[in-house]
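Worksheet for the structure shown next.
Every protein chain of the complex appears in place save one, which is left out.
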Amino acid sequence: MDLELSPRHLEFRDECRSWLAANKPARPLRSMDTAAGFEEHREWERVLFDGGWSVPGWPASYGGRDCDLIEWLIYEEEYWLSGAPGRVSANGVSLLAPTIFNFGTQAQQDHFLPKMASGEHIWAQGWSEPGAGSDLAAIATRAIRDGDHYVLNGQKTWCSRGAFADWIFCIVRTDPEAERHAGLTYLLVPADAPGLERRPIGRLDGEPGFAELFFDDCRVRVDNVLGEEGQGWAVAMAAAGSERGLNLRSPGRFMAAAERLTELVRTLRAEQREIDPRRRDEVTDAWIRAQAYRWQTYATAARLMDGAELGSEASLMKVFWSELDLELHATALRLLGDRGELAAGAPDAVDGGRWLDGYVFALSGPIYAGTNEIQRNIIAERVLGLPRR
Amino acid sequence: MDLELSPRHLEFRDECRSWLAANKPARPLRSMDTAAGFEEHREWERVLFDGGWSVPGWPASYGGRDCDLIEWLIYEEEYWLSGAPGRVSANGVSLLAPTIFNFGTQAQQDHFLPKMASGEHIWAQGWSEPGAGSDLAAIATRAIRDGDHYVLNGQKTWCSRGAFADWIFCIVRTDPEAERHAGLTYLLVPADAPGLERRPIGRLDGEPGFAELFFDDCRVRVDNVLGEEGQGWAVAMAAAGSERGLNLRSPGRFMAAAERLTELVRTLRAEQREIDPRRRDEVTDAWIRAQAYRWQTYATAARLMDGAELGSEASLMKVFWSELDLELHATALRLLGDRGELAAGAPDAVDGGRWLDGYVFALSGPIYAGTNEIQRNIIAERVLGLPRR
Amino acid sequence: MRFSFTEEQDMFRDTVRDLLADVCPPDAVRAGWDNDDGRVPGLWPALAEMGMLSILAPEEDGGLGMDEVDLVRLLEETGYAGVPDPIMEHVAVAVPALAEAGASGHLAAAIAGETTCTIALTGGGDYVVDAEGADLVVVERDGGLVAATEYRVEPQASIDRSRRLGKLVAVDSVDPLSGADPILANDRAALGTAAQCIGVARRLLDSTVDYVSERRQFGKPVGTYQAVKHHLADVRLGIEFAAPLVHRAAWSVAHPESHDVTTRARDVSMAKAMAADAVDRACRAGLQCHGAIGYTDEYDLQLWLKRGWALAAAHGDAPSHRDRVADALGI
Partner (left out) sequence: MRFSFTEEQDMFRDTVRDLLADVCPPDAVRAGWDNDDGRVPGLWPALAEMGMLSILAPEEDGGLGMDEVDLVRLLEETGYAGVPDPIMEHVAVAVPALAEAGASGHLAAAIAGETTCTIALTGGGDYVVDAEGADLVVVERDGGLVAATEYRVEPQASIDRSRRLGKLVAVDSVDPLSGADPILANDRAALGTAAQCIGVARRLLDSTVDYVSERRQFGKPVGTYQAVKHHLADVRLGIEFAAPLVHRAAWSVAHPESHDVTTRARDVSMAKAMAADAVDRACRAGLQCHGAIGYTDEYDLQLWLKRGWALAAAHGDAPSHRDRVADALGI
């Protein structure tokens, strides 16, 4: 056990910190779920890419810097503590990229990965359907082979970034006779494909956080299949492991939020507002849990670096971070008292309404990527070994 | 709505209060789960009976005073606030008596009810079996008709008061061919029946809170069937309604515990101990919930007095009181700090270790009479109408 | 001792429920988001006509001369319907304050529905509901109440677009309301908010029960899963045991002859603390059991989610009310 950063890691951290301090946007960007804000975020992806900081864990040949897991964790901590913007590229980098590295052809890797790293391609996820939420095996969108194209018909929903993304990674049913997990295929769909219509859906504060996709005889080239036709379930599950686990939710974001929460307490005290001891306790508890998530992640990273695989334990992490994120933000709103319900535009909104925005965002955590109820089933059955039936 | 006590009710309350003040034992009785303590409690039942206070809700002809529900609630509040002993007769009076009133023959009523009221018969419940806990329909103890007797073979467990009780009310399987709910019979078994062996089981603090019963060709007269042979399930479920609902758990006990909890805070303050604001909040929350239970019960009583029946709503009450009881005692132990783990015999034990004893007792609340998990299923399915499957 | 409502009270409640279902469906609430005052056209006159606005005004002033026990379940219904108009502020706090102060001109206009009143009380924080759209604000200041009729407001957008919040930045014209008790006004506001919390929680529960009974995943209705059942059983438990405390607090407020100020404070605060916790739980479970669709702007669940968040904290959150109970208990 060695919990000190090595000189090499310290140097890496300092380089990362200095670069972020010098390059991060001077002002908060507009919401990435507006047309203008989306492009601002894309520009920031380009700045990151040019600095070599958009995908530090990737091979240098695709725009990364071959970071190991520890460096990546350090990078994430620095990134979020710096206050840099959210990553509009996250769906692609965290969910799709591991799948492309694992299952993509050389041509697919060479084509898609650099454009993802540079922000030229921003990706959305097209998995859920109105009748297939947590139950992905119920996917009904059909893709029927017609020469060197598939013809898609059906509907996808809850596509984060879907309103403005350039590409969508989908799971579609290529064999309508097959049931459940069989007959599914992982397909990469350009957002400008003929026959694809997109409709934004507002999240509950009105921001268009998702899109619905309607496929009406939409034609997509066969060479956009990722992995084999009919192997979509296995391919997708590999990515689901990423989504639920280490890649998407590094501790950095929660540690940064926990720091901001303690800062909020200090600010309120400076405003001569009394801090209720129960609220102080909630803040402390949330801060401790952010630290617990951090150290659990470092322990997991050590196992992975020793060659272990992140299996069902990813469900433990997903439940913990999503409930931590919610509690961090709910605690902030409770601390804010009657200012807690003020929207971004209100003159008295604290920090531009960021806590409320973060709360609304956090509310989706226990729902998406497999509800926490399903995650707890996985923990019970696969981690603890309880009988399925 | 009228939330004042009428002059008649005030008079009733005062009579009850005065009688308890004058007659309750000067010192705490020994545990009713010891041989000597059991008899002390039986004597107290006789004192109550002689004063007309053992079963105030019963008809006068059986030793009661025909109290209505409101009077009964007042009586219960006064009883517990007075600090009078726990009722060793509770199983019989709360669980069995309603069943005898509903299903008993005139001869059964005339024989059993007065002896129950006077404490001559103390009853234990013989429902659970090693293989049939919350799942009563799995009962396997067999009772085979042989002339005017049944011959019992099998095993019962978790019989509260079972070690010293005079009679046991059982559910047995009279038709071994029938499955699940069919073929069960409700049978009253004298504790001295030949072929019945009893073995005390300690609860987790070592007090023998239950007994196991072993039936080995045990012979019981046929006229001890309550209701009809084969109708045991329906008969038992009527009593289960009582157990889970109003009869067994009047608010008085929890209100008294909540008052003692606030008194504990005052005592600790008087000892110059600092009360953590979080603990004060927990005390207040528990006190409020005791009040909520009280008023919900008064509302329920009003409905019942208007002719409504207490159906699945009884499950709401069971979950609430059992978790309230646990929280009241857990809060007290947290307040006591390092004195919280001291057993009754320790010189520094506060109030004779009564909070710890109450905590151990309360721990069984969410388990017995149908676990709270099962109660929540009932709430969801029968109160809210969610689909069973 | 009889803890139940009368048949007449049941009928009045049903009438209000029917009216709100008719005049104030979710579409009408949404329509208000983009109009001038956020309110539902036609609702105020209809409420005035059925006497709802004058429940707490004495008969000699043209009111119904009823009390908080008559009112409390009607306010639950306004929560259930998601009424955006400042009905609680007007009917539960402002009208009786105007009556107790003998402000007969203001009172007559208020109970006729010609004017709309709102409230700015110390227990209600810095932001006033519907301050811009209202004609009169009952303001607590200098230990008393005044009726402000000319004032300037700085709008403060709430996440709940049906709650038009504003900060009073200047009050130019006031009538003192001597005889009206600010402590009582605060208790009435907390009680009224608690009643609305109960209604919001019930609506969230009903909507969620409906949804999970229909929505299928993994080949069966979502509502068959035990985790979903237990989430919703807990919501029902919260409501089941909070509502009696709210009704009991209404009695306490309505009967000053047998409830001193400390007892009333204790009873009102018990009600608000439990109701706030109940609606908070209903919000969380309601959203979680809906899943993604509950998280969208288009689906109506959000109307009650946002109202629930706001009302749980309005006029004192659960911990602050528990503190008042603790003070009353002397612990």
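Just so it is clear, A, B and C label the chains in written order, and each chain counts residues from 1 on its own.
The rule we apply is simple: a residue touches a chain if its C-beta (ideal position, glycine included) is under 8 Å from a C-beta of that chain, and two chains touch if they have at least 3 such contacts.
In this text the structure is predicted, and so the values were computed from the model without any measurement.
**Student:** By the document's own contact criterion, which visible chains does the hidden chain reach in the full complex?
**Tutor:** A, B, C
**Student:** Out of A:W80, A:Y150, A:Y293 or A:W355, which touches the unshown chain?
**Tutor:** A:Y293
**Student:** May I ask which residue of A:A165, A:L187, A:A301 or A:L336 touches the chain that does not appear here?
**Tutor:** A:A301
**Student:** Check each of B:W72, B:W158 or B:Y186 against the chain that is not shown and name the one that touches it.
**Tutor:** Looking across B:W72, B:W158 or B:Y186, the contact with the absent chain belongs to B:W158.
**Student:** Mind pulling the chain B residues that touch the left-out chain?
**Tutor:** 128, 131, 133-135, 138, 157-158, 201-206, 210, 276, 278-279, 333-334, 337-349, 356, 360, 363-364, 366-368, 371-373, 376
**Student:** Which positions on chain A touch the chain that was left off?
**Tutor:** 1-6, 9, 70, 262, 265-266, 275, 280-281, 283-285, 287-289, 291-293, 295-296, 298-299, 301-303, 306, 313, 316, 319-320, 373, 375-377, 379-381, 383-389
**Student:** Counting contacts across the full complex, list the positions on chain C that touch the omitted chain.
**Tutor:** 225-227, 230
By definition in this document, only the chains that are shown with their structure count from here on.
**Student:** Centre-to-centre on C-alpha atoms, which chain is most distant from chain A?
**Tutor:** If we average the C-alpha coordinates per chain, B ends up farthest from chain A.
**Student:** Measuring from the mean C-alpha position of chain A to the mean C-alpha position of chain B, what distance in angstrom results?
**Tutor:** 53
**Student:** Please report how many Å separate the Cα centroid of chain B from that of chain C, as a whole number.
**Tutor:** Between these chains, centre-to-centre, one finds 40 Å.
**Student:** What parts of chain A, by residue number, touch at least two of the other chains?
**Tutor:** 276, 278
**Student:** Where in chain C do residues touch two or more other chains at once?
**Tutor:** 228, 319
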